[in-house]
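Left out: one protein chain. Kept in place: all the others.
Which chain is which? They are A, B and C, in the order written, and residues in each are numbered from 1.
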Amino acid sequence: MMASVEFIVRIGLWFLLPPLLPGIVNRVKAWVAGRRGPPVLQLYYDLARLWRKGVVLSDLASPGFIAGPAVAWVAVAGAALLLPLGPLGSLLSFRGDVILLVYLLALARFCTAWAAMETGSSFEGMGAAREVSYAVLAEASVITAVLALSVQSGSVSLARMMEPAVGSGGVLLAAGLFTVLLAENCRVPFDDPATHLELTMIHEVMVLDHSGPPLAVILHGASMKLLLYALLLVQAVVPLGGLSFPAAVAVLAGGVLAVTVGVGLVESLLARFAFRRVPLLLTTAFLLCLFALLVAWNGGAA
Amino acid sequence: MSSGLNLLIGISMGLNLLALGSSRLPSLIRVAAAQGVVLGLMPLLMEHHFSWLVALTAVTTAVVKGVVIPTLLRHAMRAANIDRDLDPLIGFIPSLLLGAAGTIAAVALVRVVPLLPEHRGLLLVPGSVAAILTGFILLIARSKAISQVCGYLILDNGVYLFGLLLIHAMPLLVEAGILLDLTVAVFVIGIIVDRIQRAFDSLDTRKLTALHE
Amino acid sequence: MTQYFLIGIPLAAALAAAAWPDNRTRPWLLPATGIVHTALSLWLLVSPPQVPAGAWLGFDPLARAILPAVSLLFLACSLYGVSYLRTRSERSNRVFVAGLLAAFGLMSLAHQARHLGLLWIATEAVTFASVPLIHFNGTPRAFEATWKYLLVGGTGIALSLLGSFCLGYASLQGGGAGDLTFAALSAQGVALSRPWVLIAWVLLLAGYGTKMGLAPMHTWKPDAYGEAPGMVGAMLAGGVTTVAFAAVLRVRAVIDAAGAGREAGITLMVIGLFSMVVAALFLLGTRDFKRMLAYSSVEHMGILSFAASIGGAGVWAALFHIWNNSLTKGSLFLSAGNIRRAAGARTVDEVGGMSVLTPRSAALFVTGMFAVTACPPFGPFFSELLVLKAALSGGHGMAAAVFLGSLLFPFFGLTRLVFAIVDGRPRTAARTAGKLFPETAGVVVPPLILLGLSVWLGLATPSVLHTAWSDAVAQLTPPVK
Partner (left out) sequence: MTDGPILFVAAAALLLGCLLGPRFPRLWIALTLAGAAAFIAASAHILGGGEPWEWRGGFSVGGEQLHLRLDGLSALFLALLGVVGGAGAVYSRSYWSDAQYPRSAPRGRALWSALVVSMGGVLLASNGLHFLLAWEAFVLAAYFLIILDPDSAGARPAGWLYLAASHAGTLCLFGFFCGIASRTGSWDLGPMRDNAGLAPLFWLGLVGFGLKAGLFPLHVWLPSGHASAPSHVSAILSGVMINMGVYGLVRFTGWLPVPHEAGWVLIFGGAVSALAGMAFAVSQTDLKRLLAYCTVENVGIIGVGLGAALLGSEQGGTSWGGLALAGALLHVWSHGLSKALLFFGAGSVVHATGTRDMSRLGGLWKRMPKTAALFAFGSVAISGLPPLGGFVSEWMIYLGLLGAASSRSPAAWAAIPAAILLGISGALALAAFVKACSAVFLGASRGGTSDHAHESPDLMIGPMAALAALGAVIGLAPAPLWPSIARAAGAWRGPVGPMPWAVLALGLCNLVLAGLALVAAALLGRRVRDGGLKRAPTWSCGYAEPTARMQYTVGSFSGIISGWFSWALRPQGWSQRPRGLFPARAHRFERIPETVLEDAVAPAALGVLQLSTLVRRLQHGRLRFYILYIVAGLAGLGILTAMEARP
């Protein structure tokens, strides 16, 4: 009974909160550029409008074109539900749930890429190719980060792994994970959600042919993914264990906000990289995580 | 009498060198025949008391090696109307030197193997080794089928020469062996030389190289 | 008494064949002799006679362990021969049949010879008796092969005679009374003069090795096997070689007794492995499927020598492998003969697609190929495993590695060549082969029988053979003092 209530509550949270983040990011960008940007709740309006709209479907598309986004959204939501929320802890925690989380995100990627390939449009093919290719490097970083956390905490379940030790390891891990966050959520410097020059994009270009409710689901899923990574990052480097409940919540929220602002700042201060430099950056992220792992190993040994 | 025996062996050694040096087929055949006769007579000298069996072997050997085989070969040679010169793989002088060196080596080598007292004085072992060596040199260095047959005969002479060591102890083995060897050798060599010459009308073994990888 | 029939019957049949007037019915002498001979030798296998120690001749354990295999092989070849010679009715088979029977009789003699000299004489006689078989085809190539066979073989014979003399001299020095039976020689034991024994061993190994076809004295083999009819190749590869190998075994027993067993073992192992390696290299490249069989035979002679060099269990495995080699190699030669006659050519450049032209022979050929390359359930698989096991138990790790390596490369060569011949589409040259060479039962069943025997031998080796081989090993290994 209690569990089901908690389940509903979490679902609700994960349903409502995420679209806030892109709004904040855009707000920050606008503020840096000295513009009045769109309202923070812009994405909510967009989602509502899209959900009411009809759909234009490519002749070539199979039912997978609709099912893909839905499954992807479910996968991300499932990953989100596995993630412990600071003091709340996680809904369901078991050995190796972290692997499940990582692979659920992979499943989501599979579905979006599949849906993108449905239409046979060369642009979407390009986007899907880039998505799955860069994911290879991102995956390495994520696994390494997971290893670092598990070595550090001597455990392989998220709930216990999220009790990190501060220090050089934490900093390295934060840097690495932040880069991965940018890459996985297709933000500058990997991707540029703002432009609509297809050749330069990864994620945006994959959804070119989507419209109406499926597009809404995709956008919501993306924002949920962003929040997920933000929470993961914060909990991975900020030790919340000792804090009281409200403090912990506050720190968590603050951390997420900080990350989001950070993303906004990066987007407005950096230019998008040329694609051939993307692997370089991702490799750097991987190395950062690897160093974090080494530090964790030695720290434990010492 | 061992001196007489050694004399004959010495002659056969000389004949080896002669065979190596002979540049024409007929002379080679003659040399081989002569050696056959010389060796054939040996058992008679080795006998202390006369025995029919040994005498028979000796005479047969002498006749076959001295008469039958040479005739056969000459016949084949004529039938095959081949040029009488045998152009060697190894020149005559080198093969001569080789043969001589081999003979000397043989004489020296024999010191390491133990011999029965009654054979101490004899040159049988070096003689046979020398003949075998000569046979091999001829087989390897001469290109005419007939010359190779001669080489084979001299090789056999070497074996025979060694067999004389045992002729007292195990006459049956030696004689049966030698006789069978001769008869069959004659028989087969006759056939083959004849057939080859009919098939190729030349006895140059360098033409017999159709079969190879 | 029976053992003398084994020798006498074929020789008598040979005389009969020489006298027999009719070219068409003469071949029937072959199966007749074969059946009687096989029956006799199998009977002797089951109930071996007592052999007096000093006998020059006798069906002793070693003969019992090998000779029946030769009889079986001859039986199959003789059955094959009837149909084969019918297809060659254009030429007289008088000399051929007589020679084959004589050679067979002399083989039986050589296998039963317990006397150094007698053994040598028999072996030489076999060599010369098989001369007419090799140039049966009467082509210039056949004559050339015969010529080489004669001179190389003759040289080997001269060497083995010299070796026999040396061994005799060694026994003289040991105070022997000139008795050259192997029993007597072994009895002399260490009394034999060591230098002469060693010299004798080298000469005899080289001499009889030439007859076995061990590298580098194997040069006559591809020519002879390539030019002779298939059934002759089978008899040479499965019969004559075993004679020479048995001779080596008998001599080695004496050398062992004389206390030079270590040297003998090592030389035997080295020459065996060397033969295997050389054969492997030849097999990788050869393009003529009858010469291929010759090289494969060289390889198996190497296996036999290697096995024999290990001693004890190795010798047992070697005896087992003799049977398997004779049977499988025989079937391979017979089916190869069919393909050769049907295709009218022998190299992969001219022959192809035989699975279409002569399906049965092609299937037999492929099966036989897998059999000789030690694929189960055929006998060689088991015997070669036993050889390997014996080698490893004997602590010859490196040698075993070489052994395995030189089993691998022949497999590559054989499979490539055989599939090239069997698969694909027929060459234009051999289009009409089906009519040119009908696959009658007479030419298909004998190889099939041989393969069946090989399977039977491998899966369910009769216990009588087990005991026969064990007795032979006991006869060969000197009693430890």
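Keep this in mind: a residue touches a chain if its C-beta (ideal position, glycine included) is under 8 Å from a C-beta of that chain, and two chains touch if they have at least 3 such contacts.
Predicted model only: the values in this text are computed from it and were never measured.
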Neighbouring shown chains of the undisplayed chain, as defined at the top: A, B, C
Sole contact to the chain not displayed, among C:2, C:393 or C:440: C:393
Omitted-chain contact residue, chosen from B:7, B:53 or B:140: B:140
Selected residue (touches chain absent from view) among A:208, A:243, A:258 or A:281: A:208
Absent-chain contact - pick from A:10, A:29 or A:109: A:109
Residue in contact with the excluded chain [from C:201, C:333 or C:437]: C:201
Residue, one of C:282, C:306 or C:365, that touches the chain absent here: C:282
Residues of chain C in contact with the chain not shown: 147-148, 151-152, 155-156, 159, 194, 198, 201-203, 205-206, 209-210, 214-217, 219-220, 222-223, 260, 262-263, 266-267, 270-271, 278, 281-282, 284-286, 370, 373, 375-377, 381-382, 384-385, 388-390, 392-393, 400-401, 404, 407-409, 411-412, 415-416, 419, 423, 458-461, 466
Hidden partner interface residues of chain B, rising order: 89, 136, 139-143, 148, 205-206, 208-213
Chain A, residues in touch with the chain not shown (by the definition above): 51-60, 62-64, 66-67, 69-71, 73-75, 77-78, 82, 92, 94-97, 99-100, 102-104, 106-107, 109-110, 113-114, 117-126, 128-130, 132-136, 138-140, 142-144, 146-147, 150-151, 153-157, 198, 208-209, 212-214, 217, 279, 293, 297, 300-301
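One rule holds for everything that comes next: only the chains that are shown with their structure count from here on.
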Chain-level touch network, classified as line, ring, star, complete or other: other
Farthest chain (mean CA position) relative to chain B: A
Core chain by centroid distance, with centroids computed from Cα atoms only: C
Chain A and chain C, separation of their C-alpha mean positions in angstrom: 78
Whole-Å gap separating chain A and chain B, where each centre is the average of the chain's CA atoms: 99
Approximate Å spacing (C-alpha centroids) for the pair chain B, chain C: 31
Chain C partner contacts - residues on chain B that touch it in the complex: 112-114, 116, 132, 139, 145, 148, 152, 155-156, 158-159, 162-163, 165-166, 169-170, 172-174, 176-177, 180-181, 184-185, 187-189, 191-192, 195-196, 199-200, 205, 208, 210-211, 213
List of chain C residues in touch with chain B within their complex: 116-117, 120-121, 124-125, 128, 131, 135, 140-141, 143-148, 150-151, 154-155, 157-158, 161-162, 164-166, 168-169, 172-173, 176-178, 180, 193, 195-196, 199, 222-223, 226-227, 282, 285-286, 291
